[in-house]
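Data block below; observations after.
All protein chains but one are shown in place.
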Amino acid sequence: MDKKRRKFLKMAGATVLAGISAPTIVKLSSNHAVAASGGDHAAPAAAHGEADAHHGEEQSSGVQLGMVIDMRKFYDDELLLDKAIAACHKVHNVPDIPERKSEIKWIWKTGYHNAFPDHSHNLRSQTIENSPFPVLCNHCENPSCVKACPTKATFKHEKNGIVSMDYHRCIGCRFCMAACPYGARSFNWQDPRPFIKEYNLQFPTRGRGVVEKCNFCSERLALGLEPACVEACKGSGAIVFGDLNDPHSEVREVLNKEFTIQRKPAAGTRPSVFYIV
Amino acid sequence: MYNKGLIVSGLVIFVLLVTFPIWFNGLDAGPLPKPELPPNGTKECVAPAAEMRAKHMQLLNEWRDDVIRNSNREKIVVAGVEYGKGLQLACMECHSNKEKFCDSCHDYAAVQPTCWECHITPTEAAKKEAQ
Partner (left out) sequence: MIEKTLKGKPAYWIWLGILASLIAIGWACYFRQYTFGLGLTGMSRDVSWGLYISQFTFLVGVAAGGLMLVLPYYIHDYKVFGRITILGEFLAIAALVMCLMFIMADLGQPLRGLNVLFYPTPYSMLFWDMCVLWGYLLLNLLCGWVILTAERKQVAPPKWIYFFVYLSLPFAVSIHTVTAMLYCGLPGRHFWLSAIIAPRFLASAFAAGPALILIACAVMKKFANFDAGEEAIKKMTTIIMYAVIINTFFFLLEFFVGYYSEVPGHMHSLEYLFFGLEHHGEVYNNLVPFMWTATLFNFAGLGILGYLKIAKIFDFRLVTVASILIFLALWTDKGLGFVFAGFVPNPLEEVTEYYPTLNEIGITIGVWATGFLLLTLLYKIALGVEEEVEH
């Protein structure tokens, strides 16, 4: 009797363990299958990367959305940046939390030396010293947050290179916040709804306990619209948005013509947001 | 078996406790919920009612993955009308009466879906408006 019960308990324990780990093993092995079937697609890309490795930066194939922020336009028009920020935060139901500790921001203002600590020195021009710089998620080509996420809740879109978030899946471990070299991510330390003044009914809010950030207006792009911040600056040419991998896109033309910088290029994440300072 | 009396009476008490909700309600499951139909008069959903009743949660999960992860926002056409894939943007366009539609069954079945922690219902929007 006693022995049987022990045996039963042991078997039950082993079965529970196997049951819990089974989905993981199935998923992991099926991932390999997907990778194998897509092998011929992946191979040239890898070869390309290898050949280019000697030149430092490599270019991925496919669409990589990105933007050039022309600060010269913002120096002249102090209100322009506020307009862009307000447009973004309104469209995405971003709460306005007064307490600095719990702030949530998708695009915000900061100083030059905060945005570009690697390009900073103490003999900055007056314009640069006194002007606010917009910062947002860089939608990196090689995002460290995506590598960190243990559930693929944050992932890189294959079709457009946007670093997206699946708020349904995020477990709130905040590993991505530690991994982002740009401080682009915010966490919902509490229910954000009381801090949203007016809802945009075309977009959800977020629940507490998940990380959030700029999504390059994926939902607006799907409707054929420009990102909200780009639209808010329309006519000024302050923000140019487009495919970085298309040599004929407007954004590439600007990049070809002007001297631009990225935030923290040394981090190796290859940001898709460029600045003309 | 040792301690026969103890074990059997323990088991009886356990079964009684576990089945408490059943016999406490007199073996009656109560009146079945009657979810209110869409106020805008739409008759046809993206799938037959029976299928929607049984599988709307799977469908919503599929849509979610399609839109968020696969950038597949293909419209669904029913009786000449196009619907997007989305809870807040498609379902609730017709089923604007969340309290009388969604909640009526969810309350009955004692399930608490977390959809509306993020997706905004018309009632929630009206409440914010009133502030």
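A and B are the chain letters, set down in written order, and residue numbers restart from 1 in every chain.
The rule is simple: contacts are C-beta pairs under 8 Å (C-beta built on N, C-alpha and C of every residue); 3 or more make two chains touch, one makes a residue touch a chain.
No experiment lies behind these values; they were computed from the predicted model shown.
**Q** Going by the stated contact criterion, tell me the shown chains that border the hidden chain.
**A** Taken over the complete structure, the missing chain's partners among displayed chains are A.
**Q** Would you indicate which residue among A:177, A:201 or A:221 is in contact with the undisplayed chain?
**A** Touches the omitted chain: A:177.
**Q** Among A:73, A:90 or A:264, choose the residue that contacts the chain missing from this document, as touch is defined above.
**A** Counting the whole complex, the residue in contact with the absent chain is A:264.
**Q** Which residues does chain A use to touch the chain missing from this display?
**A** Looking at chain A, the ones touching the missing chain are residues 17, 20-21, 23-24, 27-28, 31, 100-104, 110, 113-115, 117, 135, 144, 147-153, 169-175, 177-183, 186-191, 208-211, 264, 267-269.
The working rule: only the chains that are shown with their structure count from here on.
**Q** In angstrom, rounded to a whole number, how far apart do the mean CA points of chain A and chain B lie?
**A** Chain A and chain B have C-alpha centres separated by 32 Å.
**Q** Under the touch definition given earlier, write down the residues of chain A that touch chain B in their complex.
**A** 1, 93, 155, 157, 159-160, 164, 166-168, 191, 196, 198-199, 201-202, 204-208, 218, 222
**Q** Per the contact definition, I'd like the list of chain B residues that touch chain A in the complex.
**A** It is residues 1, 64, 68-69, 71, 73, 88-89, 114, 117-120, 124-125, 128 of chain B that touch chain A.
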